[in-house]
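A single protein chain has been omitted; all remaining protein chains appear in their positions.
Labels A, B and C are assigned to the chains in the order they are written; within every chain, residues are numbered from 1.
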């Protein structure tokens, strides 16, 4: 793996860089937050992202997408991370698109993928149920009912769940919580009877929802992928999600690091620029080194996704774990090195700290992945 | 708990400080090592320590000891740690004396305690069997045989085992490896038929042995404490051992820290005393803070031992865990801050690093105790 | 010890009799504390009654002399009072920077007139004080402050700006560091003055924090007239007073006690599997933090005993400040780890308006306010380790 961007990728990165810095900088997140925006993101921005090809970045060309692959998607996610851009990119363009293109029937693909690419639809993955990520722990049930299923139970941390036009719900069709087998995925209309969606405003001012399912009836063709074998489909979706969130965290933490270094060069204390203090220099240089490793980890995970490498799951888990740990360090060091102003809402560093907290938790924190990696490697 | 020394304790500390700095400084350890001393310690020194009352520091007065308690014993251990003094203090004056005074029959006490106090006998605890401390994992067996028992199996890391006049052996009289119940303690003469003692020279140039037991016959009165309930007696012995090793590590790591700070004030690089470099200052100051916590932890554990506090086991475990972690940091930072000369045998810092490695492992490393503490506290 | 036993019995009886039931529960949020002051609105009748009864006994400032509104207790008695209050979970009757900070400074540096004038209203919760130390351009380098007080005969004319003034928007009076002389080193020429926040030319603007709360203000002084008798200590003695108070504050911040064991919170949040926290790495980090927490508490106890035995705490207060605040930050990081996604909610009732997340964010300031961790490490390097150039 060279892990060096090719010309197309460099062009894409530059165009994404310009786009998000221009259309969706941190001030936009503040506006959405301070205006108590109902959706928490800008529909116009999402439409423009679709026009740029970002919404359909993983959608095959025959369904109207640009089909540029995960490296490209990661480069976009990184720029969004850098600007703390709120959008349904992760939920819809990454998770839903991956689920549909890999596991959808031709009818499901035709129904949803063109709309995803066009930015006309928002889809959300309803997987986690408690505080910690635990796919196998799924307790929501889908019981056979007529030609279809009845879904019951509770989901939490459904990213973009409050604005989704469709939910992809992981539910248990057999087995017990804790079993890898027996989970199936369903496409559910949140306007169905028995679905109750509560928006949850998170510490990063971004979007999530809790969703209750009370004997929600879905037809047989709502099943996405094979019955009882949803973990296979989910595996790829989660790899994609982990790689994308790692890429976003790379942008977020690198930007947090950059604004901190800039502050170190500007702020004076005791008659010196604080960047002159060696203790801070060494901590910043250590963090720089960690950031270099993070960049390689993210590129390796994205490359593996595109190559369908046999180590893809491992690399995505390692990248998510590494980014989770280092991003936390970048956030905490960032606030501390800013001193008092780092505690104020006026400076951006606190917003980075908050987004990092949320993103490092998504799809498994560093501990989760270390445990999984150790088990996968037989130790 | 005030954790402040009383006048007697201050006097004892000062006398121990003078004694070890005078009689057993680091140069003595070098002499023993470089002269390939057969025993690895000085019998004359041990005799002098007995004269000072150190050998009998835990021996009741009626058996010829000074019975000063664990705080006193810890103060002596700390000074030995500071000077890297090799002696059977831990094995004999702490472990064996604790086992005998708490669990010995009057006959056993009369037979051994006066000799311990006089410095006439060396005893060693044969407990661990593999690389990691694991009392419940005991596999050495003692099977009934006539009026006594037959002991078989293998012990490792028997501190002072190669010079011991008697071994206190933990052996399984019932149950399976992993069970807390079913372990019993025996006093075994290493000259018995079937005992094979191999001296193992350790990285710290100190003494340990591997001991093989091949159907070793012992009489019924070799049993120390109750049959099958040896873990009770061991519990107190291990508390004493952990508190004493923690106290020793306090001396060792504090001295490593002191010689490092001294070096920082002396060595010049880039036209500056290296202690002027703020990055080193902050690391040294962090370590100083940790050392302050270590001192409190050790004093609290020793105080609890003497008061027979209900939290004694917990405090001894916490003190051992804390000292294990911080001492490692003190050793590693010490060598790094010494730079190149820290890698040479000529400077003492490397000897401290080595002793710390061994002592932090004895009776459970930090991980072991964290796990035990979490279980004991129900999480 | 008979005298102390009696005192304990009396105190216990008095508390039993006088502490209202609703005042026998821990503070559940910031709003439960009673800060007093001219504009104070009591949260409940019980809060008012409890304050009044304590004031009458001198228990809001138990060690102060009775003529200053205290109860004149010695250290041993005070400890008993604290123990007995804790026994029934009695709330602190009055939270007050006047008691915690200005009081000790006045007792040590103030004139008798000042003590008699200012201390009693403090103990009665009638005047709420704030502290004017930090300035925007100064930060950790407190002594480089620029707010100036010009000598105008019978009064000083104060001009300048403070920042991080806790609750300045709610306080009645301020104790404030001002520059009365520019000619010497930056530590010289600083004076310590008191004035009314209702004085003409004073304005306090709350600062919104990352936690979403606004406990601090930027405070502006434009031609504020401060009578000369409001100077505490000598002219130019302000830095000495400030250092005294900072050491005091550092100890207090270091002492902030963790309300519940981390492991208990984590077990409740995550549940146990086979009696263990399901995340074994988090379990280890929690055990490590609890060991450090224990060792830190033992250290506070030890240093306190040493201080009582006449050894000076000195720069060790910096060690307590440094370690205690960093440990608290770690603690809240681990609580957030345990809570996972549930801990990330910001506005729901379920999360008590994001209390955990806001507390987590709040702790990030612990290692900044009252002297950053870096400043504490500098102090240790210089005064304890005596490293060159520190």
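One rule holds in what follows: contacts are C-beta pairs under 8 Å (C-beta built on N, C-alpha and C of every residue); 3 or more make two chains touch, one makes a residue touch a chain.
Being a predicted model, the structure only gives us computed values, none of them experimental.
Asks: If the full complex is used, which shown chains touch the chain that is missing here?
Replies: It touches the following shown chains in the full complex: A, B, C.
Asks: Specify the residue from the set A:147, A:308 or A:375 that touches the hidden chain.
Replies: With A:147, A:308 or A:375 as choices, the missing chain is touched by A:375.
Asks: Can you say which of A:171, A:318, A:343 or A:358 touches the chain missing from this structure?
Replies: A:318
Asks: Using the touch definition from the top, which of B:35, B:106 or B:131 touches the missing chain?
Replies: Selected residue, touching the omitted chain: B:131.
Asks: Can you name the residues of chain C that touch the chain not displayed here?
Replies: Residue positions of chain C that touch the missing chain: 280-281, 283-284.
Asks: Identify the residues of chain B touching the omitted chain, counting contacts across the whole complex.
Replies: Contact residues on chain B toward the absent chain are 128, 130-133, 156-157, 200-205, 267-271, 277, 279-280, 328, 332, 335-336, 339-340, 342-346, 350-351, 353-354, 357-358, 361, 365, 367-368, 370-371.
Asks: Which chain A residues would touch the chain omitted from the figure, given the whole complex?
Replies: Answer for chain A: residues 1-4, 261, 264-265, 272-273, 275-276, 278, 281-282, 284-286, 288-289, 292-297, 299-300, 315, 318, 321-322, 325, 366-367, 370-371, 373-375, 377-379 touch the chain left out.
As a convention for this text, only the chains that are shown with their structure count from here on.
Asks: In whole angstrom, how far does the Cα centroid of chain A sit from the Cα centroid of chain C?
Replies: Spacing between the chain centres: roughly 41 Å.
Asks: What whole-number Å value describes the gap between the mean CA coordinates of chain A and chain B?
Replies: 52
Asks: Centre to centre, by mean C-alpha position, how many angstrom separate chain B and chain C?
Replies: Whole-Å distance between the two chain centres: 43.
Asks: By the touch rule stated above, which residues of chain B touch at least two different other chains?
Replies: Chain B, residues with two or more chain partners: 278, 281-282.
Asks: Going by the contact rule already set, what residues in chain C reach two or more other chains?
Replies: Residues 374, 377 of chain C each touch two or more of the other chains.
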